[in-house]
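Incomplete set of chains, arranged as in the complex.
A, B and C are the chain letters, set down in written order, and residue numbers restart from 1 in every chain.
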Amino acid sequence: MIIRPPSHWFLRLFAWHGSVLPGIWFRLMLNLLMSLIAIMCLDWYETLGIKLTLAPFSLLGVSIAVFLGFRNSVCFGRYIEARMFWGNLLIACRTLQRQALAISPADAPRVTALLLAFCYSLKHQLRHSDARADLQRYLGDEAEDVLKRRSPANYIELQLSQWLAEQRRRGNLSDILYAHMDSNIHQLSQVLGGCERLASMPVPFAYGLLLHRTVYLFCTLLPFALVPDLHYMTPLVSVFISYTFLSLDTLAEELEMPFGLAKNHLPLDALCTTIEINLREMNLEQDLPDTPRPDSCYRLT
Amino acid sequence: MIIRPPSHWFLRLFAWHGSVLPGIWFRLMLNLLMSLIAIMCLDWYETLGIKLTLAPFSLLGVSIAVFLGFRNSVCFGRYIEARMFWGNLLIACRTLQRQALAISPADAPRVTALLLAFCYSLKHQLRHSDARADLQRYLGDEAEDVLKRRSPANYIELQLSQWLAEQRRRGNLSDILYAHMDSNIHQLSQVLGGCERLASMPVPFAYGLLLHRTVYLFCTLLPFALVPDLHYMTPLVSVFISYTFLSLDTLAEELEMPFGLAKNHLPLDALCTTIEINLREMNLEQDLPDTPRPDSCYRLT
Amino acid sequence: MIIRPPSHWFLRLFAWHGSVLPGIWFRLMLNLLMSLIAIMCLDWYETLGIKLTLAPFSLLGVSIAVFLGFRNSVCFGRYIEARMFWGNLLIACRTLQRQALAISPADAPRVTALLLAFCYSLKHQLRHSDARADLQRYLGDEAEDVLKRRSPANYIELQLSQWLAEQRRRGNLSDILYAHMDSNIHQLSQVLGGCERLASMPVPFAYGLLLHRTVYLFCTLLPFALVPDLHYMTPLVSVFISYTFLSLDTLAEELEMPFGLAKNHLPLDALCTTIEINLREMNLEQDLPDTPRPDSCYRLT
């Protein structure tokens, strides 16, 4: 689900939906509370034995920034890789469709149906949602057979492969063209395998845990270190620093598993519709679905 | 649109067009204003309860620098990837043209026309501009048919594929050569799919938002933290630091969507002309377009 | 062996199994002890000639953070590469199985057996465990012959290659299809060679050594530098900073050799089972193994 930015820069600065604020405002309020406590306790610091200065937090903050930078590039890399797989899926579908149209035009609709079933099946597998309706639209009665499998997308790919083998057996395809088209089915395999890898394999849990813990503890202790210097300005600066660190931590976690329905996740619905429009237009069909557009909240699922 | 640097180093230091200054001078003026306010308020700091020191801003500034570095490499990576796609487009066009000349020289002009139509169509799709004039120049009456499609470039590629299939059906191409040339059409597919991916998929909005907000707030508060130490030197240092951070933030945003007409965007016009010169020279045509050169302001669209 | 995170955020913060705490609590306790010693000695600092301030440790800490960031990306890169190889193994196995089913369905079970033997053999080779039981399940009497070899996985791949050559000699496969399928056997070769490379070639020992030493010495001296400023807060801050640095150091070391049985290592058992389910389902077999699930401690081997 992708949020499109409002176009005016002033609206952007105060955008709520697109930002990570909804996810962290509670923790920012906690931080504000800690700042107020820190200000109130300042007079009893001597008595309470609290002596915190900013210097060690400076060292710690910069170190955490370096590690957050590392974690962000890792999680963002997963997001980019996921998007790349869906881009490759579009390319492979177009190419297979193009080759089917060039070599055996009569079979193109069958290929289109199998390719679209593959795409929707992959989407539902990644989102753990029910693929029945979409599969029945493209495969009819075959859908039940597919839905019984543990890996429906792989099974659909196998059907495509069987169709190709059938063409070769009937003599419609030479071995060379069979091998040539089979290489593109292999592209589907790579997309499927790649998406499954991303979905089944998060970044080692300990990384996220480590950064959550240090970021939370850092933000909690920060007001007490700031208050001797900043006094009444503590809440402002403390919430500002916490906002920066918590946002990046939250954003990294959101991008780590990019196939869901949260904000900043991939718009798999829109991507499937785009592939559908492309393939069906190549068949010169007329009643194409609408191009996906973000809704009134700038959202695209 | 690319700005060529003036050659003399002194002119470079004060270059206005090439730099990001035109986009941020208003914000720098605001920063200067804040600095002056900070200097004037300095005497009432005690009364106003303002106590800001540089230490927490130092921590924050270094953290923001790390995150800006991350965002810059991401956005610059998109720019490089976009340029790479257009480089691959040139390579694929040359190779297809070379193969057409080697295998069936009589058809080379048709291939040239389709390839150039593909390039211009992709350019107009990426810039949301009108492709009619360019397509009519290369495709004549076919242009109308192409312009009706949702994805004209993909449709042109399909025509190229059909031409190739026609050659095979007529027996001009063996299956092997058909598969060999079809692999290069697949390259066009990858360029098209890749450019569409970049154009439809910005860096998650929340990243830019987060950095805009922190950079703006940082620059706004900075003068108040600098003024107790630097007094009258505050404006100089504050504007200097703001210039560094705002420039990088602005530059990153500009490079994020590299297909537009802003400064530092890709010179798609010049790239299309270069491809045209290359392909038509291979056909030994005489009246080639001029090599694109930057204008008097060092600009190249 | 992969630890799945508990789903509730509160449980996550205090998760023990998934974190690196079990590996470093002893060193954290040592650090606590040093902090207490530092507090106790504070009064005799003058006499003992100890004068440590935080400034040089700040410089050192940030430098170590930069180098730890570098080491983490290197070790994490190895982990990702290892996972990528196993992902490619799944893709190559599916493709070979799909091609066998398309071209010569009667032989598919033999191909399945060889592919699964290859996967299990690779797993046992990487974990230095006994492959006999698994190989006998798939290869029967041939297993003994395989087990005698220095590189059993390579030998199994050779059998697959011989089977393919036999098909070609008998005329079941044209040269084109032979070359096409042989390219996928080459994929197995690349997975095997890549895993062997990772397993036989750690990051240069001196890197880890250098970081261990500096991190340990840094954490040991830190309390003495913190105590003049923080006094009774020294243990809290010192253990916090040590936790951050030691965790990252430990995690990097764990991910460096990702084929073992430690926490955060790759779940090779589950990956092998997944491949088995996929291949046998493609043969329409019924009694498939269960999908691997994490145990009650969220662990997956």
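Note that a contact is a pair of C-beta atoms (placed from the backbone, for glycine too) under 8 Å apart; a residue touches a chain by one contact, two chains touch by 3 or more.
Because the structure is predicted, anything quoted here is derived from the model rather than measured.
Participant: Every chain here is the same sequence and 3 are shown, so how many copies does the full assembly contain in this file?
Facilitator: All together, the file's complex is an assembly of 5 copies.
In this text, only the chains that are shown with their structure count from here on.
Participant: Among line, ring, star, complete and other, which best matches the way these chains touch?
Facilitator: Graph shape here is a line: each chain touches the next, no loop.
Participant: Measuring from CA centroids, which chain ends up nearest the centre of the complete protein set?
Facilitator: Of all chains shown, the one whose C-alpha centroid lies nearest the global centroid is A.
Participant: Suppose each chain is reduced to the average of its Cα coordinates; what separation in Å results between chain B and chain C?
Facilitator: 39
Participant: Just how far, in Å, is the C-alpha centre of chain C from the one of chain A?
Facilitator: Their C-alpha centroids are separated by 24 Å.
Participant: At least two other chains touched by the same residue of chain C: list those residues.
Facilitator: In chain C, no residue touches at least two other chains, as defined above.
Participant: Applying the document's contact rule, which stretches of chain B touch chain A when the two form their complex?
Facilitator: Result: residues 49-53, 55-56, 58-60, 62-64, 66-67, 69-70, 73-74, 149-151, 154-155, 157-158, 161-162, 164-165, 175-176, 178-179, 182-183, 185-186, 189-190, 192-194, 196-197, 201, 204-210, 212-214, 216-217, 221 of chain B touch chain A.
Participant: Please output the residues of chain A touching chain B within their complex, sorted ascending.
Facilitator: Contact set of chain A toward chain B: 2-5, 12-13, 15, 18-20, 54-55, 57-58, 61-62, 65-66, 68-69, 72-73, 76, 79, 83-84, 87-88, 90-91, 94-95, 98-99, 101-103, 174, 176-177, 179-180, 226, 229-233, 236-237, 240-241, 243-245, 247-248, 251, 255, 263-264, 277-278, 281-282, 288, 291.
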